[in-house]
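One structure coming up, written as structure tokens, with questions to follow.
For this depiction, one protein chain was excluded, whereas all remaining protein chains were kept in their positions.
By letter and in written order, the chains are A, B and C; residue numbering begins at 1 in each of them.
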Amino acid sequence: MIKIGIIGYGYWGPNLVRNFSEIQESRVIAVSDLDPKRLNLVKTRHPDIQTEADYRALLANPGIDAIAIATPVSSHYRLALEALEAGKHVFVEKPLTETAKEAEALVAAAEMRNLVLHVDHTFIYTGAVRKIRQLVDNGDLGDLYYYDSVRINLGLFQHDINVIWDLAVHDLAIMDYVFPLTPVAVSATGISHVPDKPANIAFLTLFFDNNVIAHIHVNWLAPVKLRRTLIGGSRKMVLYDDLEPSEKIKVYDKGITLNGSKENLYNTLIGYRTGDMWAPQLEITEALRVEAQHFSRCITHGEASLSDGRAGLRIVRILEAANRSLREGGRPVKFDWLFGNATHSDRLPVEEAA
Amino acid sequence: MIKIGIIGYGYWGPNLVRNFSEIQESRVIAVSDLDPKRLNLVKTRHPDIQTEADYRALLANPGIDAIAIATPVSSHYRLALEALEAGKHVFVEKPLTETAKEAEALVAAAEMRNLVLHVDHTFIYTGAVRKIRQLVDNGDLGDLYYYDSVRINLGLFQHDINVIWDLAVHDLAIMDYVFPLTPVAVSATGISHVPDKPANIAFLTLFFDNNVIAHIHVNWLAPVKLRRTLIGGSRKMVLYDDLEPSEKIKVYDKGITLNGSKENLYNTLIGYRTGDMWAPQLEITEALRVEAQHFSRCITHGEASLSDGRAGLRIVRILEAANRSLREGGRPVKFDWLFGNATHSDRLPVEEAA
Amino acid sequence: MIKIGIIGYGYWGPNLVRNFSEIQESRVIAVSDLDPKRLNLVKTRHPDIQTEADYRALLANPGIDAIAIATPVSSHYRLALEALEAGKHVFVEKPLTETAKEAEALVAAAEMRNLVLHVDHTFIYTGAVRKIRQLVDNGDLGDLYYYDSVRINLGLFQHDINVIWDLAVHDLAIMDYVFPLTPVAVSATGISHVPDKPANIAFLTLFFDNNVIAHIHVNWLAPVKLRRTLIGGSRKMVLYDDLEPSEKIKVYDKGITLNGSKENLYNTLIGYRTGDMWAPQLEITEALRVEAQHFSRCITHGEASLSDGRAGLRIVRILEAANRSLREGGRPVKFDWLFGNATHSDRLPVEEAA
Partner (left out) sequence: MIKIGIIGYGYWGPNLVRNFSEIQESRVIAVSDLDPKRLNLVKTRHPDIQTEADYRALLANPGIDAIAIATPVSSHYRLALEALEAGKHVFVEKPLTETAKEAEALVAAAEMRNLVLHVDHTFIYTGAVRKIRQLVDNGDLGDLYYYDSVRINLGLFQHDINVIWDLAVHDLAIMDYVFPLTPVAVSATGISHVPDKPANIAFLTLFFDNNVIAHIHVNWLAPVKLRRTLIGGSRKMVLYDDLEPSEKIKVYDKGITLNGSKENLYNTLIGYRTGDMWAPQLEITEALRVEAQHFSRCITHGEASLSDGRAGLRIVRILEAANRSLREGGRPVKFDWLFGNATHSDRLPVEEAA
């Protein structure tokens, strides 16, 4: 059983405490927070969990195997690094860090010590996203054509990060998980409607090799709430609507068929194919519970985390490049996939990933 | 009563013949088409309409006041120019021409001769779009924040123009009509999934002065059909869903409120405002009928066309720049609003517009 | 090729003329209507079709094989009987007659002369309804549990028949076709909101043997339009939404499972089963075209009509009983299935049905 210390009991921390407490694979030993009121809340709800004003007490505690970090992004790098240096496995909120350079350092620190560095890309542990991954891996979609996501609603404006770092990060994490592909460049546009505040509307295009494209559309200032992703493939297409109470995933047997010879591409005839639609039943276990169990098994059984530090780094690298493109009105920015971080370690045998 | 000659009886021509025939303000005198089968169809349906294999017979006919052109875009420039030179008023399908240079020449040719040059931006004559324009003009939306449109479905792949020229042209025409603003630059991205064919997915961001942004999202290869536009303003926001059988327009009393002093922008507090939603009743007269009557009145009463050559030119200029940006992966392309074509003549008093 | 004469060129007649004209299996010889303006319209649209003010000219024409009747229901009985007596096959609008007694007489008249008597239950020729029938016949739904339909909208109030005879007749025809079962009684309730006019809201419950129930819900005075049918079975359940542009039929792998011994029914445990949803692709040929071809083949090849006079009689008998129950506040009225009309001849081998 993994013994966990949790830093930060604000918005998300309580969910971590609850899930790591309820599963068999782990136990929450201690929680730290700077705010005494939050610590009191922990005491009331979980009299058996130790509370600490200073997170260093958690790092120094030899009875703690792993640290979960649920603090603002600006503190992720420092806290995660200290935890790794103290020999703890680390579970950290998304996005992993504020810069790719920091993320690289964390990946190196974890790999050097053979510790698990896990980023909380919660959505990839939902039944819906796991089903999409399965459809892609089974070849049901055929060749991948595009990934197109819309994530909009009214609020909650962040003061320190723009809407890409707040909302698009979810889409990037999902896409990174379901697509066995790494983008080569990004073009981002957007705008802020509040003086001196970060962009509240943004649009990202991600370019891939092999005629694949992705687009992510985020907005804090929309009158309606939408969470809708389309994934196009040569054989099938998927509509993922996270707001549907059931049937979140619809698989369409639709597409085009090309008839023509290689010699005479100009005369290619395009046919339209329309078949059945199918909405597979989905697992409904709470994603964070599935993730907490997975994280625990990564530590105890040496499983590779599906959202490891390298995945976190890939996302941060894209976010960083998107910010640069955003400032330049959509000028495409190529990624510098050094450090092997373009490789999806979770799709590789464990030896290669190590 | 205006006497009309119509060139082209393919996909759209029959709608023009029907509408110009049914209204009191005009009469269809003659139709030309290169295909004898199509001309026979005209004869069967409209025994009283003259048919001609050569469109020049229409231009030469002194009994014809105006020419409607419903042919492929590559022929628009030449046919419209000849018609204007023959002293005819012109109604031409969208997009006006293949290049802005050609569009400029047509505008000049029409203005020089004091002839009406009208582009068939059909959507702006729908009850829904006219209602949105009214809401904008009345100030109901407050300051405009954004225009965000999605127009996707499966098919129909065009062989000569990309999806921007085929689908986004509708959104650009609508936006040009309802927004009293002119964009200053465009960033476009997209991709083709069929070898050697034009892009079938594309995303356009349009930049305006004054913190306004627009985004248009088009796709010929989507498993579902969507026709949905969001317009954000400081007071109200509009959802326009053209596929709704009724309630195509929903007006949301939603938004943010900023509380803070000018001196201390960093501490601006953002509040979220949620009020009633309202779906105004819309006029349901067929758009093309409204447009045909408007075109006729432009000729007989000297009204300014709501979709005149200058509007057509503005759209073509954006399409041209979008193509350039598309080729360069989203690099922003600024517009060269020479020739006064950035001015929305339809919002000006007649003297200035002339 | 069947030669057809059509009586009545009002609302529905033009659809009959168009469909019987366009298919290979038949030809429209003549049309009669009391209104000279309607006859002129026939002449303009179909110069090759003979027009007659008096329908008797059609009955007397030896070149006509079959008569289609598209007149108000009060005239169906007389016209159909005269046509049968003149040796013509008959295609008649729904409902077949105003009374079951009349319907019985028509069935007898047709069977005696070995003529086809076909009722225009158009919906059973749609791809959607044929698919449901297929699912039922294949046993995909398991034991049938219920049929539950809602058909409401604003207008069109009829002056001579109530909303059951106008709208529920569609649901009864569909149910009669897809359910291999005959109801034994009906309870109907309803109300009129316009003085001295027939009921504009009504609710029908149909009782069957074997724990099956049906309910039909019709309303001319609803603010929204709904056309939605649920069919429950022990293995699967169907949602048929006729207003869906695509995916009109959704098949749900949902239901209950009973665990318990026969001895101890009280302790039966009910489990809930939730699986995939599936929307099969549907044929999209216009229903009336499919029906016109079917009717023609019934005459030429001796096929049994899927909506023969006995089906029409079953529907009229239910409508008649529903009216009686409606007047008595829902008191259940049993059907008097004499004359063998409870048997679905279309599900029987031809020998038995004859």
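Following the convention adopted for this analysis, a residue touches a chain if its C-beta (ideal position, glycine included) is under 8 Å from a C-beta of that chain, and two chains touch if they have at least 3 such contacts.
The structure presented is a predicted model; accordingly, all values stated were derived computationally and were not measured.
Touch with the chain that is not drawn comes from one residue among B:247, B:303 or B:328, which is B:247. In the complete complex, the residue from C:24, C:114, C:138 or C:211 that touches the missing chain is C:211. Not every partner is drawn; the one left out touches subunit C at residues 145-146, 148, 150, 152, 154-155, 157, 185, 187, 189-197, 201, 203, 205, 207, 211-213, 215, 217, 219, 221-224, 230, 232, 237-239, 250, 252, 254-256, 258, 265-266, 268, 270, 272, 274, 325, 328-332. For subunit B, the residues touching the chain absent from view are 246-247, 253, 274-281.
Following the convention adopted for this analysis, only the chains that are shown with their structure count from here on.
The most distant chain from subunit B, with centres taken as the mean of CA atoms, is C. Chain centres here are Cα means. That of subunit A falls 54 Å from that of subunit C. The distance from the centre of subunit A to the centre of subunit B, each centre being the mean of the chain's C-alpha atoms, comes to 40 Å. Residue numbers of subunit C whose C-beta contacts span two or more other chains: none are found.
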